[in-house]
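Missing here: one protein chain of the complex. Every other protein chain is in place.
Chain nomenclature is as follows: A and B, assigned in order of appearance, with residue numbering initiated at 1 for each chain independently.
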Amino acid sequence: MQELKPIGQSALALPSKTHKNQSWGFFPVLTILVLIGPIVSGLVGTILPAFGGSFQSGLSALSFEYWGHLIETPGLARSAWLSLKTGLISTFVSLLVCLLLVASWQGTKIFLFFERLLSPLLSVPHAAAALGLTFLIAPSGWVFRLISPWATGLQRPADLLILGDPDGWALSAGLIIKEMPFLLLMSLAALSQVDTASRMRIALSLGYGQVRGWMLCVLPALYRQIRLPVYAVIVYSMSNVDVSMILGPTAPPTLSIYILNWMTDHDLALRNVAAAGAILQLALVLIGLLIWRLGEKLCALWTQRAISSGKRGAGQSDVIFRLLALIFAAASLLAIFGGLLSQVIWSFAGRWRFPEALPSSFTTRIWERHGASALEMSMTTLALALLAALIALILTIGCLEAEFRRGRVMQRAGLILIYLPLLVPQIAFLPGLQILLLQIGAGLGFWPVLMSHVVFVLPYVFLALSGPYRAWDHRFHTLATAMGKSAFVVLWRLRLPMLLAPILTAMAVGMAVSVGQFLPTLLASGGRLATLTTEAIALSSGGDRRVIGAWVLILSVAAWLPFSIALFVPRFIYRKRLGMLHE
Amino acid sequence: MNNSGFEFKDFTISHAKGAELLSITAQVAPGEILSVMGPSGSGKSTLLSAIIGNLPKAFTHTGQILLDGLQLDKRAPQHRKTGILFQDHLLFPHMSVGQNIGFGLPKMAVGKADLIAEALKDIDLEGYEDRDPETLSGGQRARVALMRTLLAEPKALLLDEPFSRLDTDLREKIRDFVFTRARAAGLPVILVTHDVEDVQAAGGQVLDLGEREL
Partner (left out) sequence: MKKLICASAFLAAGAAFAEPNPQNWDEVLKEANGQTVYWNAWGGSTQTNDFISWVGERVSQEHGVTLEHVKLTDTADAVGRVVAEKAAGKDEGGAVDMIWINGANFASMKEAGLLFGPFASSLPNWEFADADGKSLTTDFTVPTESYESPWAMAQVVFIYDSETVENPPKSAQDMLEWAKRNPGRFTFPQPPDFLGATFLKQMLIDLAEDTSVLQEPVGDNYAEVTAPLWSWLDEITPHFWRSGRAYPQSGPRQLQLINDGEVDIAISFSPGEATAAIANDQLPESARTFVLDKGTLGNASYVAIPYNASAKEGAMVVANFLLSPEAQLRAQTPDILGYGTVLNMEALPSADRASFEQLELGIATLSPAELGSSLAEPHPSWVARIEADWAERFSVAK
């Protein structure tokens, strides 16, 4: 039998815990540098020009010239109001539908059906979903074509302001159908950490209706977990460029579109106005978040009241809520998949005029023309996505492992730092970041692009992995350590293999995010690196629905591919391990 | 260095805020079983954590634990050589039965395959190398879990209510099996349990943390 050997003095000198911290503690530091560095320097690079300064010269003389120009912009107030309004409304509706759906249908077959469709829903890029919706609801769109002329009598489309309506309802709709699945995914991940079943058992046994019981007993615990993703949705909805460009009003557009126009104007002085606009956008986002916080407080107050009122909300209202949730969710689903289907048809369409429900001729011309280059570009895009997701994954695992070994869950501040890239509007710091990249002499092309992708991929990877990672049964660690295995062996041979499915899912989420990046790719590569998204957006400026349809499809497949791999691989590898398939 | 088993010298665990949780002075000779009883919250599992070396941050300890004359509480967890069994046996779900057994073998062990085959034969599971642990019965799992722990050549064995999930019938069999093996290997054993029958079967010293409930 083996003898216990005395351990050398040096190991005794340091308490074992400190020793371990040193080897993993650098991960959180590195992660925060990777995230915060670009954002902070990008913000500085954006803010300085707004006051007439620059990275190089600093702020020699404070100038408010550009602010004057900004304020004189026609319709600026309306534009800012529009951003605020559409951002808050779309977030509220998507959250409400998502919560109602979870509250009323979780555990049913219908819910399982939605859950299965989540990853393909999430893989459809925002712009693609928006384009699909455009063709569905336009006066010359699919819905009208299907009912014309037999029901409407229309031979020519009616002159109706549906898309780009001045109040931004079409824009809100486009945001809702994409944000609802995202919030649903986040809620599902968070629910694994909230003991829903026992909470609901108590609520139901007290005679509460399904929805009301859930809202009062589960939601408060759940909402704490998904608060940051909700904030990310607010920020995105208020400051996005892609959906707004396609579905948003034009007279005036949202603030982000104004900023984009200034940034890309031939009048170079307008770039400083764009910087001032970016600061306004930042302030607007903060106001939006504040209003939301206020709403949260009111809801909390209402919850308190509702609990003490003793109303049970069983019966009719319960049924109505359940139906509403179902109708909204089904409508979102139909909008995204119907839109996608219409894009597929367009990519094979020859002539297709109003009011024909289907093209009068079909052709494979577009696919012949674009197939080869799409395939080639898919390689670059997926390689980039894979690397970005891998780097993000390593950093995420490093942070989570450091947290595990310190025996301390990440503080709120840390979490906010990780979310920062999602909480700061892209348009407010990317232009500054571009100048910084140039200044530090970063080369062109692949590597700067990769690093800028990591900034946006990391929060999502962290979001997707932290729940399952923390939920892993720590007794496995105890057990293996007691067998004399080092923490690294435990990580490598037990924890990571056992978490294979969530790890691959997190990778897939990260890859989908990377595939969808447009502005960071464009700015960091100087346009020299063409990915599926940059190509799709460049080609879509030509307005040919066939080309757009083909590229929307290619993009969606590229983003969906990692999800399907993430689903398939663990099932294949562990096909003979029933214990791994249960989850 | 000797073969004296566990020795607790004024070993005290306290809440980080100050209140004392438990204090032991005891000796557990090789082949002997110390039963630790008490309701939940009394510190049973905390004691095991302290021995194993992953005491939660909310606690501190003073005093010493010696295993075979060497001070345990100064060592990193993976160098303590204290095997542990939990109530849910915790076979690694992603490994085959053979890989589970082999996991405990020291890195340098030669002829691993033979050792595994022999070990499986020893617990009446000959030829089970490629089986999915999920397909084993409760008793089979318990035996695999014990064998996995023993093959790691521990100097002591900790049992964290390892029989509480088994049927009465099976419980007795497995308990006998574990105790017999532990005694045969000459290991000092600490058994944490709710069950008086376990304590009676163990037949050694009893530490009752009941009165110290907080």
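FYI, a contact is a pair of C-beta atoms (placed from the backbone, for glycine too) under 8 Å apart; a residue touches a chain by one contact, two chains touch by 3 or more.
Please read all numbers here as calculations on a predicted model, not as lab measurements.
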Touch partners of the unshown chain, restricted to the chains that are shown, please. A
Residue in contact with the excluded chain [from A:A61, A:A151, A:L268 or A:A413]: A:L268
From A:C299, A:L341, A:L438 or A:L567, the answer for touching the chain not displayed is A:L438
Check the options A:L175, A:L395, A:L522 or A:L561 and report the residue that touches the missing chain. A:L522
Contacting the left-out chain: of A:T381, A:T396, A:T534 or A:S556, that is A:T534
With the missing chain put back, which residues of subunit A would touch it? List them for me. 54-56, 73-75, 78, 138-140, 156-157, 159, 161, 163-166, 245, 249-252, 261, 263-268, 271, 349-354, 361, 363, 369, 431, 434-436, 438-439, 441, 444, 522, 525-528, 530, 534-535, 537-547
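Assume only the chains that are shown with their structure count from here on.
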Intercentroid distance (Cα basis), subunit B paired with subunit A, Å: 46
Of subunit A, residues touching subunit B in the complex: 1-4, 6-7, 11-12, 16, 19, 407-408, 473, 475-487, 493-494, 497-498, 500, 574, 576-580
Considering the complex alone, what residue numbers of subunit B touch subunit A? 1, 49, 52-54, 56-57, 67-68, 70, 74-84, 86, 90-95, 103-104, 106, 132-135, 148-149, 152-155, 158
